[in-house]
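The other protein chains are all here in position, but one chain of the complex has been omitted.
Chains here go by letter, A and B, matching the order in which they are written, and residues are numbered from 1 within each.
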């Protein structure tokens, strides 16, 4: 296949318009089926027993009483999920997280599960399971866990990436380092240096739909799994490997997904549901309760970050350095590493060094959360950048513009940038009316920048043309926020037909080749590339069929605006053939017309954003109010601008919640104190203003339409933008996220007292 | 011969070097030769290494050619939301 992914400037007909999404009516009428909205005949109810201890050895589990309860059809423990991972440590960690083996590693860690005829029986059965725990000392704080005195979670882990080979096991799984130049020399050239330490608390993606699945394993070794997931092909691989099944015999269907934001990129209870179904010989439906979602799915890291930045009087940054410590939960991750890579990505730096430490703690396994790890690093760096601008006496926007990365800049994580949007977003922010709006008493304005890589990856798409000329598009990337609409627009654009003629669906794992999951903002980037490729393959066939119908050489047929056109004077009398006409004749010209595409979508364009916000702080209570919020972000090309705006607004809102309110609160006993939406309070409608958006389009040279990803970057700047605004309003630098009223009040009082 | 820049942690495995020179025409050959010369690379390659060629990141395209004089940078495979 000779697919050319390079950007070609063109005028768009469909792309860039704002039609109604194809899955819309089902979603406003209650017909759309999400994870928990599906049932199978004869299905059982699955429930999971979870550890009440943060850290404990499991001495023995006695399930005999539960098994005898009438209505109980299966009880499983880790022995029913034997270790088939064959030395693959990453898979072993997934297995251990799905069902604890020797130790329970956090409050909420699964230790057993039941399948029963109804929910009440299942609940009763859980109470009859006797687990003999030996409670161990625990550690939940990231800085505490790094100390030599901290209880060690896993005595087989020795810190990787340090020069001297460690002799003792540690909670620090890995040290990583990025950067270039010489920071010592750079700081020597600085007239001003800002040095600060920051902390951020753990937050959850907070999707409204709890994890849910229906699993059905047959005695012939085939199985079906209905599940809400961001990547059904990845779930299939993981489940098949953990259960010892052949991947092709496990058909995974992705339901409509009620939010993921990274949290549905990992398997949690799905292998358990399959194991229960296998043992019971009946379908099993397993739906997490909200407290299970908080306690036992995958929130983001808690962090502790030190930043040091130096600059000359003229505002040029001479050196930048950061040490980043990120909690991983009980399993090794690369979360600090992502923070270390992204921390200074917005800037053009001659001397930069970042060091990341991955830290194990007795909290649930850290999972990806929208631009994972970048928001915390940006909070620390952008806070210090603001402070440095202030010390130099420069406007914070001008200071950033002066130091912004541009095409040709060596990024802080290594490669040299192509065309990028950090400068343009800063210029747009500088010229935005928001920047000049007056502020009242106790009000402050803040701004900050953010970066995210964006991913591509393996992608497979089928485009089938019906005899009536309508087009069905089967994609394998789960639609988390309107991608079926954007991909239909892309198919319509490429074929030259109306958007309404295209119907996009997300195909199950048995109907399409492998697709990576919808993560890293890749959904529209990758699947649009595959869709364009599939459409071009279909056009080739359409041209051949038209050539047949006309009985002329195919090389004389071109495709324009949804029609085959015979090229050249000699064909002057041939009327153009529409896609519909060619499709209607297809039965007699060679059968069905389709275009397929299997590719690795590479060359995802990095993305940058600049946010501005105004915050009012009540100095008596520490309470805050978001008065105004503006997002400026580069989309490359906005395929469906309304949904691009939606991504910008949604990321900003999540960031606002993170900055001001959301946090995991653990008690001294290591138990999560707030596993519900009442006490883990995400922003509600009355907490927020309208969120203004400005879409910039700096084409990605590696996509035919210039598309970059848009989903994640919008959550990167808010923590810092709000911290800068609060600090300006309260007159004191805030260094601990979330900036809840007690923290702000304490900071104000400390400043007054000091 | 192409010059390959390693990220910090990978450099430690290559005896503290930040750059290595390798005779390789594509990503597949690059990984094979790196694993031969630096056995410590293997777990990293298994875990996934992305290759940035003139700033464009390739995750899975092992057949991608390495043009002479191109800037080649190795990165760990990333996780996203």
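By our rule, a residue touches a chain if its C-beta (ideal position, glycine included) is under 8 Å from a C-beta of that chain, and two chains touch if they have at least 3 such contacts.
Quick note on the criterion: contacts and distances are computed from a predicted model.
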Chain not present in the shown complex, as UniProt names it (candidates "ABC superfamily ATP binding cassette transporter, ABC protein", "Electron transfer flavoprotein subunit beta", "Ferredoxin" or "Cbb3-type cytochrome c oxidase subunit"): "Ferredoxin"
Chains in view that touch the one left out, judged over the entire complex: A
Among A:65, A:101 or A:290, residue touching the chain not depicted: A:290
Among A:172, A:257, A:428 or A:490, the residue in touch with the chain that has been omitted: A:257
Options A:131, A:349, A:600 or A:653, residue touching the unrepresented chain: A:653
Of A:133, A:379 or A:643, the residue in touch with the unshown chain: A:643
Identified contact with the non-displayed chain, of A:15, A:36 or A:286: A:36
Interface with the unshown chain - residue positions in subunit A: 18, 20-21, 23-25, 27-34, 36-37, 120, 205-210, 256-261, 287, 289-290, 480-482, 642-643, 645-647, 649-650, 652-654, 676-678, 682-688, 690-691
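Here is the rule we go by: only the chains that are shown with their structure count from here on.
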Interfacial residue positions of subunit B with respect to subunit A in the complex: 5, 7-9, 12, 47, 52, 54-61, 64, 71, 73, 75-76, 78-81
For the subunit A and subunit B complex, residues of the former touching the latter: 90, 160-161, 163, 174-179, 205, 260-262, 265, 333-334, 337-338, 341, 368-372, 413-418, 453, 455-458, 519-522, 600, 602-604, 702, 711-712
